[in-house]
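A single protein chain has been removed from this complex, and every other one stays in its place.
Going by the order they are written in, the chains are A, B and C; count residues from 1 in each one.
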Amino acid sequence: MKIDVGDYKGNTVVSLGGEVDMHTSPVLREKLLVLIREKPRRLIVDFREVSYIDSSGIATFVEGLKHMKTYNGRLQFSEIPQGIMEIFSFSKLDKVFEICGTLDEAVSR
Amino acid sequence: MKIDVGDYKGNTVVSLGGEVDMHTSPVLREKLLVLIREKPRRLIVDFREVSYIDSSGIATFVEGLKHMKTYNGRLQFSEIPQGIMEIFSFSKLDKVFEICGTLDEAVSR
Amino acid sequence: MNDAVTLKVRSHPQYLALIRDVTVRFCSMHGVPDAVTGDLRLAVDEACSNVIKHAYRGDTSRRIVVKYAMMERVLRIIIEDAGERVRPERMQGRDLDDIRPGGLGLHFIRRVFDTVAYDPKRKKGNRLLLSKQLGSRNED
Partner (left out) sequence: MNDAVTLKVRSHPQYLALIRDVTVRFCSMHGVPDAVTGDLRLAVDEACSNVIKHAYRGDTSRRIVVKYAMMERVLRIIIEDAGERVRPERMQGRDLDDIRPGGLGLHFIRRVFDTVAYDPKRKKGNRLLLSKQLGSRNED
């Protein structure tokens, strides 16, 4: 798993890559919680290079979202590969997370 | 494993792809021997998409070369990925096969 | 099981990736369509994660055995552990409308497999029996 934190047009973007599973998601969780502690208005997670995610990865994002909701922060996902999108849809989480096609779509919302 | 037979500037080109091992090399062997039966002056094997080759794949080419040598045909390899080139060098076969950088280099020789 | 592949690993999450690789290769060897292979990869990963989390309560030093077999286009995968016996009444995912972390694994497992059952003959630990009927081979 790869996690790069960067900036896109003034917004924090987490570029995620590789395999997010029970082994790697604790690292993701820690990074996310550190970022969320700053109470960003918007956090974008770019899924472009994610090849795999399981329920532990999804649980990590559900937890992150719960924290952000307490201060009305927005958690946005961009560039979700099709196979992963199907998992979100099946889990009914496509309605819970803000799903955006591209980074630009995310920042313009 | 993928084997496509095509033509490049009047020469027969075998575009090889994927994994060549003890399981797949018999298919390669059959294809090669059918082609060699026509006694082509030159046969080019393009390795661009080969991700793996083991000694059974190499043995197949050594066998093909032996057949071609009986009528002075030429067996040329192009676009060999670095990892595979190392195997050929280690096996001292880089001196035995005609190794070319590109398809154009092969046909211009 | 005839013609089976057996994989034994430690109950450590780092081996989940290896189990996924074997699942994917076994499926592709048998001409399982990519979309189904993706679902199977996730389901087997979830079942093994559950062994680590629930049957072994996070102990990463135990054993997980995964067996694969394909017979007449029925894929059978068996996952064995030596951990706490599963209590079937607890085996339930969360309501998908009740958004909270966790509770999705069983949904992913049941989504792709036709049968998901524990072997009642197993005396110690658990043996999860998974099977899926596949269509005819899409290659060769």
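One rule holds for everything that comes next: a contact is a pair of C-beta atoms (placed from the backbone, for glycine too) under 8 Å apart; a residue touches a chain by one contact, two chains touch by 3 or more.
Just so it is clear, the model here is predicted, and its values are computed rather than measured.
Chemist: Just list which of the chains on display the missing one touches.
Modeler: Across the whole assembly, the hidden chain touches B, C.
Chemist: Which of these touches the unseen chain: B:58, B:75 or B:99?
Modeler: Only one listed residue reaches the unshown chain, and that is B:58.
Chemist: Based on the whole complex, identify which of B:6, B:83 or B:101 touches the chain you can't see.
Modeler: Going through B:6, B:83 or B:101 one by one, B:83 is the residue touching the chain not shown.
Chemist: Contact with the hidden chain only, please: which chain B residues?
Modeler: 19, 21-23, 52, 54-56, 58-60, 62-63, 66, 83, 87, 90-93, 96
Chemist: Please identify, in ascending order, the residues of chain C that touch the omitted chain?
Modeler: The list for chain C reads 3-10, 14-15, 17-18, 21-22, 24-26, 29.
By our rule, only the chains that are shown with their structure count from here on.
Chemist: Determine which two chains are connected by the greatest number of contacting C-beta pairs.
Modeler: That would be the chain pair A-C.
Chemist: Quick check: how many Å separate the C-alpha centres of chain A and chain B?
Modeler: Centres of chain A and chain B (C-alpha means) sit 46 Å apart.
Chemist: In whole angstrom, what separates the CA-based centres of chain A and chain C?
Modeler: Taking the mean C-alpha position of each chain, the two centres sit 26 Å apart.
Chemist: Find every residue in chain A that makes contact with two or more other chains and list them.
Modeler: Expected reply: no residues.
Chemist: Chain C: which residues touch two or more other chains?
Modeler: Expected reply: no residues.
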